[in-house]
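First, the structure itself, so that you have it in front of you.
Excluded from the complex is one protein chain; the other protein chains are retained at their positions.
And then subunit A:
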């Protein structure tokens, strides 16, 4: 069987059965279930504190009608965060390396923000396509440019997450392969490569957290424009 560095990104199959659903379900099984007790255990208290703080911070710049999005944005953040972080463990599959999954998150949510804007405040939503104070001759060009940049937003959202995670996983695999090869040949260089791998792994943990946050933050910004 010829293996390549890109095999880790192929959608998992077990005897012909796609395991994508299982991969997407895993984070929810691992997270502690909220209880109706007044005082919860430490893990649940920590989870609730984090969720509350994050949601409050995210919804700060958004007007009141946009606060309906609190649940979906908070759960999307937890979902992406857990998928990204679990994918850094050995022998796991990261669903967010698949463009299909990321576009599946980005396109409907972005479209929802655009449609909400067009439905509730159509004048303002259309006026957003022309920056205030644009010189007369630049008006048509800028409208076209702003429309294109609006349409490209979901693509950028999805591809950003995919590319960051895919590149990170690929780098980890490349450097770890190099490390294993160098261990027997040049141990001194292997130690340096090991140090590089450790730093890269720490970077990838940061990237996993940041990319999940950036995805949700940009969605909240798009919502802020339209609400």
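Just so we're on the same page, a residue touches a chain if its C-beta (ideal position, glycine included) is under 8 Å from a C-beta of that chain, and two chains touch if they have at least 3 such contacts; residues count from 1.
In this text, contacts and distances are computed from a predicted model.
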Exercise for the section: Assuming one chain is omitted from the figure, identify its UniProt name from "Proteasome maturation factor UMP1", "phenylalanine--tRNA ligase", "ATP synthase membrane subunit k" or "Mitochondrial import receptor subunit TOM40-1". Expected result: "ATP synthase membrane subunit k"
Practice task
Kindly state which of the options A:47, A:92 or A:134 is in contact with the chain not pictured.
Solution key: A:134
Exercise for the section: Looking beyond the chains shown, say which of A:21, A:115 or A:144 touches the absent one. Expected result: A:144
Exercise for the section: Against the chain that's been left off, what residues of subunit A make contact? List them. Expected result: 123-124, 126-127, 129-136, 139-140, 143-144, 225
